[in-house]
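We show some of the complex, not the whole, and keep each chain where it was.
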Amino acid sequence: MDANAQPPIPGLRVLVTGGTIDKIYDAAGGRLGFERTQVLEMLRQARVALPEDCVQTVLLKDSLELVAADREAIAEACRASVEERLVITHGTDTMVLTAQHLAQTVRGRTIVLTGAMVPFSVSHSDALFNFGFAIAAARLLPHGVYVAMNGCVFTWDGVEKNRAAGWFEETPLS
Amino acid sequence: MDANAQPPIPGLRVLVTGGTIDKIYDAAGGRLGFERTQVLEMLRQARVALPEDCVQTVLLKDSLELVAADREAIAEACRASVEERLVITHGTDTMVLTAQHLAQTVRGRTIVLTGAMVPFSVSHSDALFNFGFAIAAARLLPHGVYVAMNGCVFTWDGVEKNRAAGWFEETPLS
């Protein structure tokens, strides 16, 4: 397959920020960490013709370690994107916080945050499914900020992570 | 994770028909074939709370071997589905033919056909990505029949498989 010849997907950009989805095993340190993003490998495996320059590493961090400046850097990358449709790979623990920040600081974009409960590099990972799901959502949804996990898509203001259970669910009305 | 407690996805059904996506290695025969569908395992790995009785095996065949009665069995399963949104896993070689048959014989449903170039059971498979992509498409698109492959979604009447290249693309206007 000559991926260069496949008609490229237009209008889509992937922003990488780290999170479980992108962790790989560091044999020297004996633990999972960040070295480089796995997103290009995921796209190749999925046979998706997204141009390489449409995959942009903003950060490579555990989402528990994100600070306000990191969230603003993600927002700035969204605003700077020529492409209107954005998938953001992100740690699950503070994904909703970043979604809230983006909803308040970015306009004119369809933004879908996704991640994984198990790293792409580990057996039985949900990464590839979530990533495919998020790309479809980003291509089909109107402008707005969304979270796509577990085969569900949530608007930024109606979702929370159920940490004990290990999934995302709708925020109940208070 | 207790998958039973996760709010189940409503209104979605997966129809299994076989195809490369579902082939597994038969060590006795020394070749890839069908034994049972891998779709439930894919859903479990993706941590998607689709009830098991919403995954229905209609056929387990190479799509080159599908006959008219098989396509009609798929159409009948679509019409019989209480769920309005359907993902159909299918071989890629005649996926477009089945899409055409469904477009002519089923109404009132969102139907998304998907498959894989590499079986789910083989390294570096595109199956999980395509399946996630297709589920998102089925949840978001209006009634109609679609093909979802390579990170793209096509309407049934505007797509063809480029066999030499190994991907799906829009049919040029004649």
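Letters A and B name the chains as they come in the text, with residue numbers starting at 1 for each one.
In this section, a residue touches a chain if its C-beta (ideal position, glycine included) is under 8 Å from a C-beta of that chain, and two chains touch if they have at least 3 such contacts.
Please read all numbers here as calculations on a predicted model, not as lab measurements.
Asks: Could you work out how many identical chains the complete complex has, if 2 are displayed?
Replies: Identical chains making up the full complex: 4 copies.
Simple rule for what comes next: only the chains that are shown with their structure count from here on.
Asks: Go ahead and note the Å separation of the Cα centroids belonging to chain A and chain B.
Replies: 24
Asks: Considering only the defined contacts, which chain A positions touch chain B in the complex?
Replies: 1-2, 5-7, 9, 42-43, 45-50, 117, 124-126, 128-137, 139-141, 148, 150-153, 165-167, 169-170
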